[in-house]
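Please find one structure pasted underneath; my questions will follow.
Complex shown without one protein chain; remaining protein chains in place.
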Amino acid sequence: MTAQDDTRHSGSRDRLARLVQWFDTRLGLSNPVFRPVPQYSINPFYWLGALAVTAFVIQGITGIIMMLYYVPSPTQAYSSTQYIFNSVPYGRFLETVHLYTAYAMIMLSFMHMMRGYFVSVQKKPRELMWVTGMLMGFVTLGFGFTGYLLPWTVVSKSATDVGISIIGALPPGLANFLSFLIVGAGGDSTTLLRFYDLHIILLPAVLLVLLAAKMYMLETHGISEPVRGASEKKRKLIPIFPDATVYLLELAALFGAGMLIISLLFPLSLPPQFTPELAATYTPQPDWYFLWVYQIIKISAFETAGLPVALSVVTLIFVIFVILPFIDRGEKRRFADRPLFISLGVVFVAELIALTYWGLVTPGQIISNEQAALVLGGIAIAVVGGTYLMHDLLYRRVRSKLPMGSPSTSLRTAQAWTCTAFVLLVGLGAITIGTSLDATVRIALAGLTLGNFEALLVSLLGLGGVVLGTIFLLYRLDLGTGSIKRRVRLFELGWDKDETL
Amino acid sequence: MTPSKDTEKTKPDEDEEVDTSRRDFLKIAMTLSAVMAFGGIGTVLKSISNPAPPGASNPTTFPRVQVSNTNIPINSPVYFNYPLDSEPNFLVKLGQKAAGGIGPNQDIVAFSQICQHLGCISISYQATGGSTGGPVAKCSCHGSVFDMLQSAKVVGGPSPRPLPQVQLDVDASGNIFAKGMGPPTIYFHNTGSNDVSADLQGGNPVS
Partner (left out) sequence: MRLYSRIVLLLLVLQADVTGFLIALSFASNVNQNTFALLLSVDLIAFAMMTYIYRTAKLNALPNRTWIIVGSAIIVGIFFSSIIFT
């Protein structure tokens, strides 16, 4: 573009500037109410919560369109859902996107929570943000629970019936309140109508109120600092509009495209309608995000002691998470300084993965006490041991030496790969340890059969793979001999080549 | 220091004029892009057009239409659309008794021509194409093979379900009528379900 071009276009540019100015005066876009964000937060990990809200918006759009056609009565629920599938323009697409985005919302909220846990955002002064966030997590699970019933299929009604009876086993006061909220006077049509109203009005309203509270607190405190500190360049503030908004739109667009592609690759078909005869042939199983609760309840110790005991355990886990900021009162935030809580966090994720997978493959089967103790205890010990080992290797030698400046990108890349590999190993490790122990116990109890032996062999092979992967990872991390870290350290921090660590 | 991998740094452009116009260009481009992205999303609102409300004029009964006659030659397929006017089927006289067959020798059968694997409309009848020389229908897309004597049961290839069988009727003068569809549903009509009323949705029934 030359100077001549500019004079030729300057008339339209003036008009453009005036148009922008018109909006700016009225919307205050150049001087927004929301505080600017630091450069280091332009990173997907900081926006997991925002992506969960994006998922919620997608749910709202698809849900409201479907709401025009769905009828919440037991006789018409299934046929109206079928109608949406077959006759409404883009109906099948709406249903599929709605389901997968629901799963994405739950998964994103969980990742958001665990990410916050691991970088210690819940320390002072953000404790109440954590509590609000946990409540929002419960509401999200409530969305899943209430929405699951609405199509009135064999799968969903059976699972929800079990869920409702489990709620009835809570302590009397709470059980009565929740039962009244959910079931009302009793009977299928009241329950369905209640679930529907909860799903489309009460839960969204509660979620929005909690979201407003969380956003308010976010504005008060700002984005939390990265654990390792940040350089001046990274602390530079970026205005919310248009830069941070544009970044959010970018992430949201990629998320939307991802959901669309997943909906294409895994199209849904409606399970058969709920009839009592069909339900009798079917073993109920909850949706995947409740499989871990399901698995805990199936342990025989809880079967004999009664449902309230099992529920107390699950409730205790939830309560611990809610009041976590008041349990973990230390001031330290760096990974190096929190070995206990980091290990506990990793164990929690590993156990969750193992329980979910285990629940998936053993529908309706009671788990013996020994098996449960061995599998869950085994995973806990293995993962805690592994984490402590890695933590020691990583930080014992480094704690005194690592400066507080921001690491360079090649170190960052190495760390990113290491983190990904570690997460994968934890998940796979939990599953393979669990299945190995499970197969062992099964052989011990039921004797050696071909099926048992095969299961043991496969899981041991998987476990071997995980162990090899862990050894490789530890080798990479060992500062004395690991190639990537050592090279980066030499280059970045100017360490002496001959220095032994 | 090795350069950061996120963005490669260049010197800020010295020429102010060019810089501003590039900025404006990018801003306009961004806005247009956002408008089109949101517009694209907005087209989902087509769902709120007014198709027939449920239960009103949705056909729930299969039409009964004449498609052929019993005096057709053996192994010579007849093609017809049923139950929607966009969905092909084929009818063939096998010359031997088959499951679901009608006619004096119970050997006339008809099936959907849309493969249950991925919806290819390339099912062709082969009189002796089966592994034991029997009549089969083969899909040329990915090689699914359906046994004509056993209600299009899958005997080869990747199809997970048999072909939907057209229910036929014959009157006194040998005219053959199509009067319904057996499960599974025709591909794309709630694929995988056994509720054949879904076959009537989404198009114009033949008459």
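Per-chain numbering from 1; labels A and B assigned in written order.
Simple rule for what comes next: contacts are C-beta pairs under 8 Å (C-beta built on N, C-alpha and C of every residue); 3 or more make two chains touch, one makes a residue touch a chain.
Remember, it's a predicted structure, so these values are computed and weren't measured experimentally.
Considering the whole complex, the residue from A:89, A:142 or A:229 that touches the absent chain is A:89. For subunit A, the residues in touch with the chain missing from this view are 42, 89-90, 92-93, 243, 246-247, 249-251, 253-254, 256-257, 260-261, 263-264. In the full complex, the hidden chain is touched by subunit B at residues 5-10, 12-13, 22-23, 25-27, 29-30, 32-34, 36-37, 39-41, 43-44, 46-47, 49, 86, 118, 188, 202-203.
Just so we're on the same page, only the chains that are shown with their structure count from here on.
One inter-chain figure worth recording: subunit A and subunit B are separated by 37 Å, centre to centre, where each centre is the mean of the chain's CA atoms. For subunit A in complex with subunit B, the residues that touch the partner chain are 1, 3, 5-6, 9, 13, 16, 61-62, 65, 68-69, 71, 76, 79-80, 82-83, 85-91, 93-94, 242, 246, 249, 253, 256, 267, 269-270, 272, 408-410, 413, 491.
Of all residues in subunit B, those touching subunit A in their complex are 1-2, 4-6, 17-18, 21-22, 24, 28, 30, 34, 37, 41, 44-49, 51-52, 54, 58, 189-195, 198, 201-202.
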